[in-house]
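Dropping the structure in here first, questions after.
A selection of the complex's chains, in situ.
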Amino acid sequence: MSHIWLESLITENAQQGFELAMKLSRMGVKYTQPSDEVRGKLRSAYEENADSLIATSQVVAINFQTVSAANNYWRS
Amino acid sequence: MSHIWLESLITENAQQGFELAMKLSRMGVKYTQPSDEVRGKLRSAYEENADSLIATSQVVAINFQTVSAANNYWRS
């Protein structure tokens, strides 16, 4: 991608870090399926599917590990 | 999200850390499916499905790794 969507893994606090982990998870999908239209269509299905939502939460958890380590867990 | 739901990854003890990992796992779902009504409907299905419960426990385990590292494993 030519435009900059990820400046840094550093965030001000843990919640912003979690939200960055959400973004990383979505970008992992977007790189593979760049069409907003197709992703929108898929979204309306998987967001009502419990197993898809749990799988999404798992990807977020993995990315949150990365962001948390980058930020030294926002300790102190 | 505009309201603050995650102040810190630091908890008083391991059990509270596990409970925070539960919360992070649920929030990973909630960001994707914000409707309480839809999540409630899905919940009544997946909470009686063994594979969904195991998958949930896996997400919690990943988040618990993060919280445990943040707390230096509550050693001493």
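By letter and in written order, the chains are A and B; residue numbering begins at 1 in each of them.
One rule holds in what follows: a contact is a pair of C-beta atoms (placed from the backbone, for glycine too) under 8 Å apart; a residue touches a chain by one contact, two chains touch by 3 or more.
Quantities reported herein were computed from a predicted structural model and do not represent experimental measurements.
K.L.:
Shown here are 2 copies; how many are in the complete complex?
P.N.:
Number of sequence copies in the full complex, not just those placed: 6.
Operating definition for what follows: only the chains that are shown with their structure count from here on.
K.L.:
Specify the angle of rotation obtained when superposing chain A on chain B by their C-alpha atoms, rounded to a multiple of 5 degrees.
P.N.:
Answer in degrees: 60, to the nearest 5.
K.L.:
Using Cα averages as centroids, what's the distance between chain A and chain B in whole Å?
P.N.:
16
K.L.:
What residues on chain A touch chain B, complex-wise?
P.N.:
Going by the criterion above, the answer is residues 13-15, 18-19, 22, 47-51, 53-58, 60-62, 64-65, 68-69, 73-75.
K.L.:
Spell out the part of chain B that touches chain A in their complex, as residue ranges.
P.N.:
Spelled out, the residues of chain B in touch with chain A are 1, 4-10, 24-29, 31-33, 38, 42-43, 45-46, 49, 51-52, 55-56, 58-59, 62-63, 65-66, 69-70.
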